[in-house]
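Every protein chain of the complex appears in place save one, which is left out.
Note that the chains are named A, B and C in the order they appear, and that numbering of residues resets to 1 at the start of each chain.
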Amino acid sequence: MAEKTFIEKIQEIDPKILYAILIISLLIPYVRPLGIPIPIGAETRSYWNYIANMPEGSVVAMQLASDPSTIPQTRSAHQITMLKLFQQNCKIVFFTLRDDAPPLHEEMMQWVEAHLPSSKKLAYGVDYVNLGFLADTEATIAAIVADLKGFVEEDAYGNSLSSQPMMANVNSGEDFDLIVWNDGSRGIYMFALRQWQEKLGTPLLIIASTINKPGIMNYLQSGQVAGAAFGTEGGAQIESISGYIGDSTKATEPGSLSALVLTIVLLISNTIYLVKRFQTPTNVKGGNVK
Amino acid sequence: MSIVDILTIIIPVSFTIFILSLAYDDNPLYEIGAYLLIGSSAGWSAIQIIDFLRKSAWTPSFTGKPLYFVSLLLGLALFTRYFKNYRWLYRYPMAVVIGTGVGLAVNGAIGAQITKQISANFLPLTTGSAMSMFSNVLIIVGSMSSLTYFLFTDRFNNKYSQSVSKIGRYFLMATFGASFGSVMTFRIETLIGRIDFLVLPENLNYSIAVTVLVLAYLIGRNYLPKKQ
Amino acid sequence: MIKMVGLISGKISDFVVLIIFWATLIYFIRRSMAGKLPNLRRLPAIDAIDEALGRASEMGKTVLFSHGTGTLESSEAAGSLAAIAALPYIARKCAQLELQLFLPTGSHTAYNVLSEVAREAYQLEGKPELFNQNNVQYLSSVSRAYSAGVMSTLMTQNVGAAIMLGSYHHAGLMLVETANRVGALAVGGTDSTAQIPWFVAGCDYALIGEEIYALGAYISKDPISVGGLAGLDILKAVILAIMALGVVLFQVGVDLSKWFTV
Partner (left out) sequence: MSLYKSQGPIVVAFLTAIIVITSNFIDAPGLSQISSDVKNFGAIIAGFALFVGLIGIVQSHANNVTRKKPLWQYSVLLLAVLALFLGVGLIYGNQSSQFKWIYDTIYGPLTATTYSLLAFWVCSAAYRAFKPRSMESAILVVCGLLVFFGVQPIASVISPAFNSIQAFIMNVLNVAGTRGIVIGVGLGILGFGLRVLVGWERSWMGAD
């Protein structure tokens, strides 16, 4: 019987012990890096191929809906995409559907400017414009697609949009060659899919937190989404393809180790559950064990 | 280091640890953080919304699009829900929001969520590698059986549909399993983002100091006599 | 300048699909409004609810019913409404079995509705004295505070069956987990996609997505809901048929998807 009380103890473990296990497994790689190689997923590969093959002068829409909690996962993919597109002389229209994203855009812009070759200087209004925050409804995307300049008259800094040189030929959704949609954890990629990609057939690339991966996989398989980078892993893959190794690659290590530890913990708790269940065959109703 | 530099580090580090302290126990430090979050996010949003309305409604209504003045009035009408006698007025702007929302969703759903999804199932079953044929069979069988699971009338209720929808439920379970795994990964990655912040070289000493203080407070609190 | 009115090419098939679908729905809803209610199949969830309530009664425990963290005034109204539509059945069962029923809510509107429905159910079973107004608890419209309140009810009120339907924010998993910990039989269902896995794993029986609407319609027999479900069923069957046909034709070289982009 002593054994059984032990099993029960493990089943009703104080959550604080679990939290401590989690924290410790997260901290170990900071003290001693593991150096795990990063395999490249098919969806990230097609994402990058799309970016790398954008012809010079293409007009790209980049939406940022990450917030301070999700930006560590999506920052790498997002800013390396910006950098790559600028290097290929593409023109970008930035906007965000999250009110707390604009400062994050400015931070990434600084990173991009610091990493561009010294021969290339970006000019506002010529290489890019920033529309800033727009209300996060499906109607916003529909309005941009229908008549961008009629919907937003001024950019984030109060300049008239029609006076910007690169906007001369950009009036509506049809004038864009690519949409890069950073979804964060919002799950609002349906706005772009339904109002923009579906209506005009403009190719759509998605950067998103892992939480949205299962949903987006369906649209990748059906070809409605052309490529995607998911979470820290996606960011690390982009870093390793592009050669800008940084935060995401570093962050996969604590993620990896904690996943390994938690998987083992969950396997143990499930094994104990099964053992206990087969010891008490009366409880066949699939109900509670208590 | 100036006082501003120190504040720039110590405030975010402390707030991060205050919030994380909830994992140990419910405590006043967490409550302070939680209330500050509600207040600051409300204040931040208000400023950003004002900016959005300036770009899209205010400027246009004074530069050649007087019609947009109506949108401002409709927007203001939303606030009538705080006045008992005029509360019905807020239904008009709501009607515009609901009407456009529903219209747009319907437009998009037919193509993106129905016809495109039907044709996405037209997959080759006799060509390609064995693995890809097997996968295609599973996608076709799985999506059709899981759709069958959502048939609710008696008309489609017989022993064949029951066994098909049972298979559908199994596929749905695999889907939710994938979703569970992704949610776990996502949540842990969010936490890693915060730990990354705490162990930044310039923050590390402050992080350790604040963590020790907060832990001492949390543990000590349990040993202090409690007020009734 | 005179411009012709015409259909936009590439969208004609979508337009035709929309017209046919809506016509079908209108036909079925009108039919059931005229009194010809189609029969819905008995959902296994109902048996699960019966079993949970039966067990609670055997063990002398109480019952908790939650309609979710969404309120009636928000975009999650649909989930809450479907959950509340299922309440009359649950409340009457509770009255039959002489069970105490706890009804926590985060919505003032729902508070009144829940009170009325529960009182009426106990009256219909001839046991109005068993209804306790204090069991209808207004907690908070803030998701976290609401969950904390429900969790404390679960832990302190000897709950033997927890029925949790509706839309749940991320706190949903904590409710399910608590129900498990106190040993309550849990029947749960939500239309919040991110929460479904937690409900499936943690509950003894879980309803998936649309099933909660079907449960609400099955119990309430509201003609618009039932008619709508019947219409949607026909459409799903048509979609399944087109899919099957399309897959077969695709193998012999005929691609039906061209017809969707006319």
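Heads up, the rule we're going with is that a contact is a pair of C-beta atoms (placed from the backbone, for glycine too) under 8 Å apart; a residue touches a chain by one contact, two chains touch by 3 or more.
Remember, it's a predicted structure, so these values are computed and weren't measured experimentally.
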item	value
Left-out chain, listing which of the shown chains it touches	A, B, C
Candidates A:90, A:139 or A:179 - the one touching the absent chain	A:139
Chain B residues touching the omitted chain (full complex)	7-8, 11-13, 15-16, 19-20, 22-23, 31-53, 56-57, 67-68, 70-72, 74-76, 78-79, 81-82, 87-88, 91-107, 109-110, 112-114, 117-118, 120-121, 135, 138-147, 149-150, 168-185, 187-188, 190-191, 193-194, 197
Residue numbers in chain C that touch the chain omitted from display	1-8, 11-12, 14-15, 18, 21-22, 25-26, 29, 72-73, 77-78, 81, 109, 170, 173-174, 176-177, 180-181, 193, 197-198, 200-202, 204, 209-210, 213, 224, 228, 231-232, 235-236, 239
Interface with the undisplayed chain - residues on chain A	13, 15, 18-19, 22, 34, 36-39, 41-42, 67-70, 99-100, 102-103, 106, 134-137, 139-140, 142-143, 146-147, 150-151, 156-157, 199, 210, 213-215, 217-218, 221, 233, 236, 252, 255-257, 259-260, 262-263, 265-267, 269-270, 273-274, 286
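One rule holds for everything that comes next: only the chains that are shown with their structure count from here on.
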item	value
Innermost chain, taking as reference the mean of every protein Cα atom displayed	B
Two chains joined by the most C-beta pairs in contact, as defined above	A-B
Centre-of-Cα separation between chain C and chain B, whole angstrom	21
Whole-Å gap separating chain A and chain B, where each centre is the average of the chain's CA atoms	13
Chain A and chain C, separation of their C-alpha mean positions in angstrom	31
Of all residues in chain A, the ones touching two or more other chains	211
Sites on chain C at which at least two other chains make contact	193-194
Residues on chain A engaged by chain B in the complex (per definition of touch)	16, 19, 22, 26-27, 30, 69-73, 99-100, 102, 131-135, 137-139, 142, 151-156, 158, 185, 190, 193-195, 197-199, 209-214, 218, 221-224, 231-232, 247, 250-251, 254-255, 258-259, 262
Sites on chain B touched by chain C in the complex	106, 110-111, 114-116, 118-119, 121-126, 140, 143-144, 147-157, 169, 172-173, 176-177, 179-180, 183
In the complex, chain C residues that touch chain B	13-14, 17-18, 21, 38-41, 43, 193-194, 196-198, 200-201, 208-211, 214, 217-218, 229-230, 233, 236-237, 239-240, 242-244, 246-247, 250-251, 255-257, 260
